[in-house]
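All protein chains of the complex are present and in place, except for one that has been dropped.
Moving on, here comes subunit A:
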Amino acid sequence: MASEEDRSKIERDRLLAQLKGKLWYCIERQVNEETPFDTVCSAKFINALVELCYIQLVEMGKDLEMFSRHANRDVINNDDLKLLLRKVPQLQQLIFNDDSSTD
């Protein structure tokens, strides 16, 4: 059992690292796009942004999970996202208009 747990923990850590790495990549790209050409961001800054986003995303995930559970579902769907974004009408509109157009 212990080895099983250890294994899952290692697996989890590995996954976490990969997630963060992915996040880093995305954020760095985004930052480079948004900022003027000659702006260089230190690694520390990007790291801070990554960590911030990570915290925010975990929080978001928890919320979404709770919402779906509240609706007696196992799968998170658009309705939960709508609920999550209830205070950001602009974002909501952006996402769901696109959805409806693609649907």
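Operating definition for what follows: a contact is a pair of C-beta atoms (placed from the backbone, for glycine too) under 8 Å apart; a residue touches a chain by one contact, two chains touch by 3 or more; residues count from 1.
Note that contacts and distances are computed from a predicted model.
Peer 1: Consult the UniProt record of the chain that does not appear here and report its protein name from "DNA replication complex GINS protein PSF2", "ATP-dependent DNA helicase MPH1", "Small ubiquitin-related modifier" or "Putative GPI-anchor transamidase".
Peer 2: From the listed options "DNA replication complex GINS protein PSF2", "ATP-dependent DNA helicase MPH1", "Small ubiquitin-related modifier" or "Putative GPI-anchor transamidase", the omitted chain resolves to "ATP-dependent DNA helicase MPH1".
Peer 1: Spell out the interface residues on subunit A facing the chain that's missing from view.
Peer 2: 8, 11-12, 14-15, 17-26, 28, 38-52, 55-61, 64-65, 76
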